[in-house]
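Have a look at this one before I ask anything.
All protein chains of the complex are present and in place, except for one that has been dropped.
== chain A ==
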Amino acid sequence: MSALGKVVRSGVARRRVPTIVTGLVVMVAVTSAVLGASLSVASRGPFERAFQQHHGAHLAVRIDPAKATPAQLDATATAAGVAAVAGPFPLATVSAGSGQFRMPPMEVAGRGTPDSAVDELTLTRGRWATGPAEIVLAANGRFNGPLLATGTELTLDNVPGNPVVTVVGFARSITRTADAWAPPDQVTAWQTAQNQNQNQSQNQNQTASQPGYQMLYRLTTAGTQAQVEAANEAIAAALPAGSLTSATSWLAVRRDVVGDTVLLIPFLIAFGLLGIVMAVLIVGNVIAGAVASATRRIGILKALGFTPGQVVRAYVTQALIPAAAGAVLGLGTGYLSTLPVITKTNDLYGTTDRGTAPWIGVLVVAGILAVVALTAWAASARAGRLRTVDALAVGRTPHAGRGRWASRLTSRIPLLSRPVSLGLAYPFTRPMRSAGMIAAIAFGAASVTFAVGLATSLSRIDEVEDIAAVQITAPMEGPRPSRITDPDKVVAAITAQSGTSGYLGTARTEVTTPGATGQLTAMGLTGPDASRYYRMVSGRWLRGPGEIVVATPFLTATGTKVGDQVTLTSEGRDIPVRIVGEAFNIDEDGMQILTDQATLGLTPEIYYITVKDGTDIGTYAAALSTALEPLGAVADTVDHSPPEMLVLIDALTALLTVLLVVVAGLGVLNTVVLETRDRVHDLGVHKALGMTPRQTIAMVIASVVLTGLAGGAAGVAVGVLVQRAVLAAMGRGTGFTLPASVVDAYGPGVVLLLAVGGLVIAVAGALLPAGWAARTRTVTALRTE
């Protein structure tokens, strides 16, 4: 073996702690970097990719067949901006149920086959519906509960004759164009039957069972709402006036599917960066420390005739060996911990991904190894350039007596035992080393702080449905619930029910207002505790009719501000209203208008109820349902389970945080090991003078208390700043002003706890070396003179 090889081998074998710590740190760093990168890719890409893979529909429109001929529909394929077209597919709205179990109304589209140039469907279970009385349900729809399996027979309540259909399969539409599919003839038959029935009883709601055709389009460009709307207008222009009754943009679907995870992206990017900076910092710290403490050895090597170049090569190799081993392991664990995300996104979005892109791993490993090599190179080049004599002298000459003021100071703090006061002064002897340790702890504390802030902020971005425990609806008519026939009696039932805390009645209608393009949704609200469902950003909550509360995007779009008077136009009627407040309301992209129901003369469609603490929601809902039965309304519990993707991301964020904290702890461990090595002789003297093992441990632990507290404080400050910056970016990106309750994620108690977290990291990292220091044999330590 060459002399160089021998040096490298003995170096790796003898410097066990730095070698192991380097390996571990690199491993954890690679794991968290792969995880972080995969997380941001996973939370961003899957819908778009699946959309591409299955030729999702950029635009789904509903056509009134009475007003447009099939030839005219075909002609829309050449409309400006249209790339591909599918349809017409007949549409019917059916209310289905099985025994006691009733499902909300479904929109069934008639399709002969799942294949299509636009919105290709993927069968997830069973087979396609080919015969009459067969139906395929949407796999990603609302009815994919355990109650339903293939073979279930459903009775269609709102189709004359109450036909029975069999569920033969489940299919996924990436654009969610329908709730179910059946053969076209079948759908047309239901449509016709419903139509005849409706003509006989004119009192039914008009929109519900109007016959419709679905046309699905892929567009050449559909990145923005404006592009989609332009195409929509081109298509409408190609058809007879009024034949295009409604249109759904894929952007709305994407928002729905991706949901809150879009809000997560800035967080994840920041988190990933934090992890990478941290990995770089600690890896650099560990390597530089290991090389620096070998300065004397380097001097010996040079005295033996090694050139500076050989010294550098020896140390770079010595650092790269454990780093490469750690990187390979980290790649493995990183990819493994990413697998559940991949499985879940495949499941949720219909993507067919098999794993994290290899380039992520390559990039991460190459990056980290480059950092290792660079730091080792820089540190050993410095040591290699030292004059041999000086290098040999390192460690022999007592260091220049830095930080003695601190030792004088701590020795005078009353009530501290001497070992503790000795330990407290440690960090001041080597300020650079302590700064590195503070940075390590600070990054650990910052990532915890950030993760806590992320979770808190996101949990506070809640909507009405997240706050209410129970909701009351009337039977569905068409795509939305019908108005509740006797609101007073419903309210009476709600208030009479024991356990009720408050309620909110909502009704939806479309309005227009100058400055905002197209139809806006206005929510007519009623009830004593309406305000608790919305978080105010500025202004005040509604006090009566004639007032509205809107979100920031509305103000931006219409160029208005709180206090302004605006006019809403509803069904041809102009209603002057005043904007009294700005709320954080992400519904309808922030263009929703909140007002008292009396402003628009509406009556509630849905009541949302909050219950008193300790009320069993299931029992409450059942009891209320019984009370409401004569009024033709039902009470259901509101499902509060967060989106699966969010749960998964939360879990991975937690894992990432743990990993970063472990890295910080390892950084501390490494530094304390270097420190105790440097002080091994002093430790021997202390013990010779009667310091017990327990006192030694106390001294070493005390030596990290101040750095731990400083790192904790700095880390919390950094974490909070990053959280604020990310929230600001989020606000700018989405156009919302975030309410204080979302921004201020940290209470004083939490801040204190997080700052103490830095101390915990420091103490945890110091425990092992403290034990080693306590066990060092005094004689051996003293012999190192």
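As a working rule, a residue touches a chain if its C-beta (ideal position, glycine included) is under 8 Å from a C-beta of that chain, and two chains touch if they have at least 3 such contacts; residues count from 1.
Heads up, the rule we're going with is that contacts and distances are computed from a predicted model.
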item	value
Name per UniProt, for the chain absent here [options: "Methylamine utilisation protein MauE domain-containing protein", "ABC transporter domain-containing protein", "Ethanolamine ammonia-lyase reactivating factor EutA" or "LacI family transcriptional regulator"]	"ABC transporter domain-containing protein"
Sole contact to the chain not displayed, among A:82, A:586, A:691 or A:722	A:691
Options A:177, A:248 or A:293, residue touching the unrepresented chain	A:293
Selected from A:158, A:177, A:317 or A:429 as touching the chain missing from the view	A:429
Residues of chain A in contact with the chain not shown	10-11, 14-15, 293-297, 300, 394-396, 398, 401, 403-404, 407-408, 411-412, 414, 417-419, 425, 429, 677-678, 680-682, 684-695, 774-775, 777-779, 782-785
